[in-house]
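Shown here: the complex without one of its protein chains, the others still in place.
Moving on to subunit A:
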Amino acid sequence: MKLKQLESLLGSLQQFDNPKIELEQYPTGPHIASRLLYTAENSFGDVTDKVVADFGCGCGTLGLAAALLGAEHVIGFDIDAESIEIAYSNADELELDMDFVQCDIRNLGLSDRNIDTVVMNPPFGTRKKGADMEFLSVALKVASQAVYSLHKTTTRDHIKRTALRDYNARSAEVVCELRFDVPQLYKFHKKKEVDVAVDLWRFVPKTDRSKDS
C-alpha cells in the first residue's frame, strides 16, 4: 500500500465525539499516523505479519494503520469505553480485525512474550505530568521488537536518558520530527489551531529480560 492511500484511508476514520481532557484525548492525525506506521514497516519491517499493540488507542488510528499494512494481530488498549466504541466501529468500517482491551495501561497484566511491536500516541503529560513516560515504561516491558511513540520535541533529552537508563531500552532514536496539529478541541484552547513539534521515536527493548525485574 502506498503512503498516500494509507493516509487517505485513515482520514476517513471517525474521531472523538466528546474528547475528555483528563485523558488528554487528541486525535492522531492521518498525516502523522500514516508516516509512523509506514516508517515502521518500510524502514524496519516491524509491522507486516507481526503482533502489534496500540497503547491508548483512542479511536484506533494507529492500530488500524498497522492492520492496513498487514499486521497479523492488532490489539488496542484504552481506558475509555467510549473511545473503544468508536475504534470498534472504525475497524468495522474498514473491515479490519482488531481486538480491544479496556484497561489502565499502568496496571495492566500483559505478558512480555507475544507482542512484537507497540505503537502509541501517548498522553503528552500536559495534564498529568509523566503520563507519557508511564506508557513508555510499560511498552518497553512488553514489546519484543520495537516501540514507536510520539513525544514533544521539548522533552527529547529527558526521554532518551530515561528510556536508556530506567526503562529497559537498548536504543532510543528519533526517526523524524513532525508537526502535530492540535485543533481547537477544548474550551481552554485560545487559538484556533496550533502546531506542536513532536518527535517520532523508535525504541528497541533489551532482548535479555532475565536480569530485569
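To be clear about the criterion, a contact is a pair of C-beta atoms (placed from the backbone, for glycine too) under 8 Å apart; a residue touches a chain by one contact, two chains touch by 3 or more; residues count from 1.
Basically, contacts and distances are computed from a predicted model.
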Record-based protein name (UniProt) of the chain missing from this complex, from "Sorting nexin-4", "Trm112p-like protein", "UBC core domain-containing protein" or "LAFE_0F09846g1_1": "Trm112p-like protein"
Looking at A:N114, A:S171 or A:Q184, which makes contact with the chain not pictured? A:N114
Option from A:F55, A:F100, A:Y167 or A:F180 whose C-beta touches the chain left out: A:F100
It is residues of subunit A that touch the chain not shown, namely 49, 51, 72-73, 75, 79, 81, 84, 88, 91-92, 95, 97-104, 107-111, 113-115
